[in-house]
Every structure is written in structure tokens, then in C-alpha cells.
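Here the complex is missing a single protein chain, while all its other protein chains stay put.
Here is subunit A:
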Amino acid sequence: MSKHVVIDPITRIEGHLRIEAVIDENNVIKEAFSSSTMFRGIEEILKGRDPRDCGLLAMRICGVCTGTHYQRSIEAVEHAFGVTIPKNARLVRNLMQGALYLHDHIVHFYHLHALDWVDITKALEADPKKAVEEAQKWAKIAGTRAWNASEDNYKEVQDRVTKYVKQGRLGVFGNAYWGSKAYKLTPEQNLIGLSHYLDALDLQRRIAKAQAIFGGKNPHPQSIVVGGVTCVQDIKNPARIAEFKDIIQLAQKFTKQAYLPDVYMAGTMYADEALAGVGGGLGNFMCYGDFNLDDTPFYEAKKLFPSGIVLNKDLSKVYDLDQSKITEDVTHSWYEGNDNLHPFDGKTNPNYTGFKEKKEGIAYLDTDKKYSWIKSPLYDDQRMEVGPLARMIVGVARGDERITKYVTTFLKNGNLPTKVLFSTVGRTAGRAIESEMMADVIIQWCDELAANVAAGDLSTWTEFDFDKVSKDAQGYGMAEAPRGSLGHWVKIKDGKVVNYQAVVPSTWNAAPKDYKNRMGAYEASLVGTKVVDPDQPLEIIRTVHSFDPCIACAVHIVDTKGKELAVYKVDPLGGCRA
């Protein structure tokens, strides 16, 4: 007999996500449904505002990759206005965005994802001395020394958590799937993971500080404006750049000595699943491209991550990205209509149909009809996966030297075949590989900025005539968030925004089925997975987390024609404010 499992809330993510799965008598997932259950309407709110103010608002689409939304929104307007920013501004934006990548990946792996691999209660049984040897073993594979690996340190971590556990209330660590057979690490390995969890908590605080040096605060930085950046005094002060670089160097060390070895450790212990392709999903990968490496105008600069499309896991072919081929379908989303429209012309009239039924206190999604606030985006009528793994795959398929070097070194050191990448483990590995590359590159950018300022260039902003350029314009800011491809599209008329659309990583990954009943990336990655115990669906959580879900930003509301307000007014359920 099959079983219908409802998991809500999916915790350790940003936003509100529900997963429902149908599991057969052999505990294999037959069907999966991904649903977002929260809706705010930020794109609607952006309409009618001054395009120069959009960045501050659009950034609040998400409190995690906030800086990315900020930059994309500002870039969309710069693109519309035809403004090219000065070198200092480009470098500072790259530094802020680069720091965000590192911050996000480290927080994701250790604080949002690790507890799916690491059973912290088992760490208490570990022998700290053996744990040191274990840590050294994995660090050696990564070609480095082990991070903070001493008997004393591991003992201290163990004592601290033992005390915590003994006091009876586990607080935020309570009631998890501890003890599940789906956990495969040894007690010593669990102790290493736990120790790095704590160290990473401290480290992420510092990386956020680095971003605040040029951004003013984190989350929600404030130093980017249409035409450039405002943080002149922090750019012209070499001590500030050095302080930033110092923090990134620490993050670089942690990435090489802890993060990569831990991924080797987890990857090896879960190698069977990786080799079997568990959690592999769609096999179609897309990258919008990111990080301008020179100061040529929009979308002509050389990119750190090249854009492109790879289909069916076939690395021998890569297709050029054409933004005009992006459309969004709402067949299974809580919106009206059945048009498949490009974001410039996106329509989104809410049409909430709610749950199908409630049985014994549990509500069930109406999965044949509409079941999510997220739309189903398509590229050239294909479903796509986006994210760090997609960036690595597109980079390798493009033959990008730098990306290929980091990916092949990772695989070679771990003695792993390329196919392990197409799995839940591979998605997690892709993020670690990217972190190492980012840390190395950011440090070079720090030096580049310091040298440019030392050479006397203090320009931070490109002037433009707002009244002239904002008469009738449209543009897009397409690049990559840590989680994947993120684009903002804006149409401007007489100095005001007339339409605004964001198509973000989780719109691609967390989307429901489309008009052809094809699954979204989360859904496709879950189908076929065997779950040890359906009452403790650890495997489901693990695979969904491997995408780094970020749900609030995936939810739309916008309409170019201003009709949606009427929808609220005539809402049969009442209680609405227009």
C-alpha cells in the first residue's frame, strides 16, 4: 500500500516550503510535490515607484541572498539606462557578492544541511583521539592540513554538547531524526562535523562582517546605487580593504581545511548513493553567468562563470543562453490564466484554490490542479535545474579553464568519476568546489581594488541624466545568486516602473509541475529515492536541502495591466483590502 507523506514545515531553509510525497510498499518515492505556502507581492509593490529605489525594496525579496537581489535589481535599471559602472564599483560589487557566495555556501553546508548527514547525538560516543586521525585522513585527500583538529578541541566540543544533552532539553536540536539508519557517519566523523558546525557559526559571523565593511550592514546592505556604489571612504582606506581580505583569507583556510575534507568524508560514506545517482533530478542545467571581469558594457564583459545550457547531463554540448526563451507557466500554480509568457510580459493574477481536503487534521494539496505559489519557469520549453552544480557543469562544458581545473582536481583527489556529480551528494560537492574557487578569486580582487585606488582612481559612480534615460526603457539584471540563476526584468515609463518580474533560483528548482505535467527540479530529484523509514523522511529532507531552498523569493505577484487589484476586490472570501 502506498503512503502519502506531508512534510511541512521544511525547516532550515529560507521561506515556507511544503513537500508531499507518495511512497510505495517498498518505500520508494513514486511521486513528489513541491509547494510554497507564502505570498507577499513585492513585484506588485515595486510598480509605480522610481526605478532608482527598486534595489532597496527588491533586496528584501530575500534576507539570505539579499545582496544578490539588490545587485540584480540595480543592474536591471542600469541595463535599461545604458549605464556602465566604474572599475571601483565593479570590483566592490564583486567583493560583496563574492563574500556572499562564501558566506552562503558555508552556512548552507554546516547549518542548513549538515544535520542531514551528521547525527550529533552519535558524536558523544566518539573517541577524540581517533577523530584527530580521521580528520587528518580526509584533509590529506584534499591536499592540506586538518582544521582545528586536536584531541583537546574535540574533547571540549564533546563536553559542551554532552552537558547540553544531559540537561534534558535539546532546544533547537530536539526531536530530529537522530538515530535513523539513514545516517552513515561513524561517531568520530560525526564529532568532526559537529566541531566544524560550531567553528562555522563563528566564521559566518565574520564573513558577514566583511560584507558590511563595504555594504554598511548584513543582511540587507545599502551601498549600491544605480550607476555605482556609495562606499567611497571604505574604498579609499587601504586598512578597510586589508580587513576584508583578512577575513576572506580565514574563510579560504576554513574552506580548504574543513569544508572540502568534510565533503570528501560525507561523499565517501554516502558514495553508494552518489554513484547510483540518487537525487540526480532533471539533468538539465542552466547558468545565467556571473561576475564581470572587465569594464566593458553590459553582457559584453568576460565572466567568471560563463552562461549556458547543458541538457540531459551531456557535457559534450553546451547551448548559448538567450533570455528571450525564458517563459513562465502557471498551470499548477495559484494564478489565473494558462499563457506561457516571457517575464517582460508576465501576468500574475492570484487564483488561490487552497487545499484539496483535510483528513485527521492534515490538509492535502490539490496536486492534480493548482498547488503552489511558485510558477513553473521554462527555458525553450524545458525544465531546468540551476545552482552551483549547474555553474560547474556549464563551466566545464564550456571548457572554462579555471572552473575545469577546480572540478577535475576535486574529482581526481577523491578518486571519483564525473557521474557522482549528478546526485544529491554531487550537488553538495559542487557548492564546495565553487567555494574554494571563490575564496581564491576574491583575494585577487582585493589586491586589484587596492592597486586601482593606489593608482589614484577614486571614481565610484557614473553620471546619467535620469529624466532622459528613464522616459521609456527596459532592462534586465541576470546573474547568479549563490543558489543559482537569478534575473530581474524591469520596464520603465516616464520615470516610473510599469512592470517588474523576478525569476529566481527557487522559481526554477522548487517549481510545481508544468502544463505538460513535467516535474520541477525538487520533484524530479525525489522520485525514485528509497526512504529507510517514511515516518522519518531524512532522505527527502537531505535531497531538498541540497538545493539550498530559498522560498520567499520564488513567489511572484505581478501584472502589467493593473487588473489584479480588481481580483482582490471581488474575492469571494472577502476580508481583502484593495
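Criterion: contacts are C-beta pairs under 8 Å (C-beta built on N, C-alpha and C of every residue); 3 or more make two chains touch, one makes a residue touch a chain; residues count from 1.
Definition applied: contacts and distances are computed from a predicted model.
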Subject >> Undisplayed chain, where the name is taken from the UniProt record, one of "ABC transporter permease", "FeMo cofactor biosynthesis protein NifB", "Hydrogenase" or "Nitrogenase molybdenum-iron protein NifN" >> reply: "Hydrogenase"
Original post:
Out of A:27, A:230 or A:474, which touches the unshown chain?
Top reply: A:230
Original post:
If the hidden chain were put back, which of A:98, A:128, A:193 or A:215 would touch it?
Top reply: A:215
Subject >> Which of A:34, A:189, A:460 or A:525 contacts the chain that the document leaves out >> reply: A:460
**OP:** Pick out the residues on subunit A that sit against the missing chain.
**Re:** 6-16, 37-42, 44-45, 49-50, 52-53, 56-57, 60-64, 66, 107, 111-112, 115, 120, 156, 160-161, 163-164, 167, 169, 171-178, 198, 201-202, 204-205, 208-209, 211-223, 225, 227-228, 230-234, 236, 352, 354-355, 358, 361-363, 458-461, 463, 536-537, 541, 552-553, 557, 564-565, 568, 571, 573-578
